[in-house]
Every structure is written in C-alpha cells, then in structure tokens.
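Apart from one protein chain that is not included, each protein chain of the complex appears where it belongs.
Here is subunit A:
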Amino acid sequence: MTSPDKSKGDRSRDEVLAGEYVLGVLSLQDRRVVEERMRHDRPFAAIVSRWETNLSSFNDEYEAAAPNRETFKQIEARLFGDGQRPASFSQGLWNSAVFWRSLSFACIVVAVSAVIFASGVVPEPQGPAPLVASLSGQNSTINLLASYELQSGRLKIVPVAAGKPEEKSLELWLVPGSGMTRSLGVFQPGESGELVIPADLRSQVADGATLAVSLEPFGGSPTGQATGPVIASGPLHRP
C-alpha cells in the first residue's frame, strides 16, 4: 500500500500526463509511450478517455473545410484496391488476412501434432478449444457471449443480459477479415442460443473475423445485409 502522499502524486501525474497527451503537447516518442501504457493500464486509459470527452467541446473551434474532390477515391483505392468492384474470390482469398492466419494456424497445429507424435504422448481425444467472442455494444442492454466449435460448426450464443422483448429479431453477422459481411442466421428467442453455421461459411468463422449482432425486423433482414442498428460486435479470438 502506498502512502496517501505518494498515491496522490502518482494520481496527479497520471492526470497531467493523460491531459498532455490529449492536448497534444508531447513528443512523438512520448505519445507512443503513453499509447503503449493505455494498452496495458485500463485505469490510465480511462483517464485519457475522460480527457478526450472533457475537452471535446473545443472541437467546436474547427470550422468545416471541404476536402479535395479526389481524396475519397484515394481512400477507397487504398482500402479496397483499384476501382469499385469487389475483389474476385481468388484475389480475395489470396489477400485475405484470415486465410493466411488460418494457414499459419494450420501450420502450428501440424507442428504441435508432430511434436506430440514424436514425444509419444497421446493427447486426450478432444477437439481444439472453441473460438469465443464477447459481444457488447455501447449503451446496449444486451451482452452476448459467442462460442464456436470448429468441428461441429455449432455456434452458441448466450445472452448475458437481455433487454425487453420486442417485435424484432436479433441477427448474427460474420464480418471476415476481408470480403463481404454474411448473415449467420437469426436468433430464436427462448431457445438454446445455438445456431448451426452453414457449411459453406464455416471456413470464414476464424480468428481475426468479427461477429456482430444487429436489430432487424421480425424474422431477419429483408435485404441480406444489416438494416438495423448494430447493437453489439466483437472480434473472434482463441481464449
């Protein structure tokens, strides 16, 4: 336990450092140091976030200024490649971070299997740990925990705190590392929270993809893309 004086000093120093970061007076290197600390020190990140909120009314000082006409085309070109067309499947796969991550993972599995085989230890007959995602949303009354079993393709959603029932449906979406968002199905209220992922989509449910839930008209989105607000989203990762 630190003495009250030291604790007070550290606390004041953190407030000042976070404030200096948000004001923007720090050097580039110091900004990186602060950002690194924000990644590991949640209370400190909260102090920075509070300063950002507190000082955001200063943003009224910035009048609107029209960007160059070409700027948005350049942004799209940098993000999506040339032109407006979605990449063809083979290009999409080739450029897909998910694909390469899956491939790396497959290599690791092969390597681990090889080690286990060589050591003569026979592992328990169990599948790989399920992928899980904790889905939460801003001001959301619903939090969901998703877990996905790779082998069976069973995806389970557990509502952590459900809001009031409405004449709406919750629809689950898969946002791959690159490529189109795909519907994974509509949750039936009161059931086990399980969705079986269509076989052709299973390869895309992988580390690096994001799951999101949107509020849709009863029965699901009429368009095949999300039409209602996204109430929660979160990246898939291995726990």
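By our rule, contacts are C-beta pairs under 8 Å (C-beta built on N, C-alpha and C of every residue); 3 or more make two chains touch, one makes a residue touch a chain; residues count from 1.
Definition applied: contacts and distances are computed from a predicted model.
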Protein name as given in UniProt for the chain not displayed, "Spermidine/putrescine import ATP-binding protein PotA", "ABC transporter permease", "RNA polymerase sigma factor, sigma-70 family protein" or "Molybdopterin-dependent oxidoreductase": "RNA polymerase sigma factor, sigma-70 family protein"
Interface residues of subunit A (partner: the chain not displayed): 8-9, 11-13, 15-17, 19-20, 22-31, 33, 43, 46-47, 49-50, 52-59, 61-68, 71-72, 74-76, 78-80, 136-138, 173, 175, 179-181, 210, 212, 214, 225-226, 229-230, 232-235
